[in-house]
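A single protein chain has been removed from this complex, and every other one stays in its place.
Coming up: subunit A.
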Amino acid sequence: MSKANLLDRRAVVSELLRDRKGAFAIGGLGASTYDIAAAGDHDRNFYLWGGMGGAVMIGLGLALAQPTLPVVVITGDGEMLMGMGSLATVGLQQPKNLSIIVLDNEAYGETGGQTSHTGGTADLVGVAKACGIGNSRAISTMAEVEAFASSLQDVMAGPRFASAKIDGANLERVLSSRDGTYIVNRIRGSIGHTPI
């Protein structure tokens, strides 16, 4: 199933988070959450195991609440397609500290590899651009991933959107915590909020 010249998803995410500083990272349910876990656990990792279609909106809520810190949503094409309207909502709000990157394998990898709309006719970069996210691009090299990784630290120039076509191989799952209350309270704790 692997095609030539596609990026390795773990390498992409590892590069995105290598020098993350204070950034929050939200992972859409499924493989992108495993990719974030594989890059190393962090108290600002927002792992999702459900709520499909919600990753970008979680990122927006967090970005608006913490405008001086970078927020990056790392999700898959299926998850992004389910929440496509949220790109219009982000376009309207123009959060300067929010970055979104779709790891696009053109398939629903978690459920057996069924082809997604991006493998056919849908162009998520075009959608993001048309929704008012002017800085939207397709990424196909690790050099572009590196450039995106350093740009997400600029909290005055977002929102930005990228789609990286990745190799569709199913990699070994790296399981993060799936206790939502723990995950959220750990993030809150990292910015100085105590439990109620």
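In the analysis below, contacts are C-beta pairs under 8 Å (C-beta built on N, C-alpha and C of every residue); 3 or more make two chains touch, one makes a residue touch a chain; residues count from 1.
Convention: contacts and distances are computed from a predicted model.
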item	value
Listed names "Phosphonopyruvate decarboxylase", "Microsomal dipeptidase-like Zn-dependent dipeptidase", "Penicillin-binding protein 2" or "Spore coat protein CotJB", with the criterion being the UniProt name of the chain not displayed	"Phosphonopyruvate decarboxylase"
Of A:Val12, A:Ala39, A:Leu60 or A:Ile100, the one touching the omitted chain in the full complex	A:Leu60
From A:Ala143, A:Met156 or A:Ile196, residue that would touch the chain that is not displayed	A:Ile196
Which residue of A:Gly22, A:Gly40 or A:Gly85 touches the chain not shown here	A:Gly85
Residue touching the undisplayed chain, where the options are A:Asn5, A:Thr111 or A:Thr181	A:Thr181
Those residues of subunit A which, in the complete complex, touch the missing chain	24, 26, 46, 50-55, 57-66, 83, 85-86, 88-89, 92-93, 180-181, 183-184, 187-188, 191-193, 196
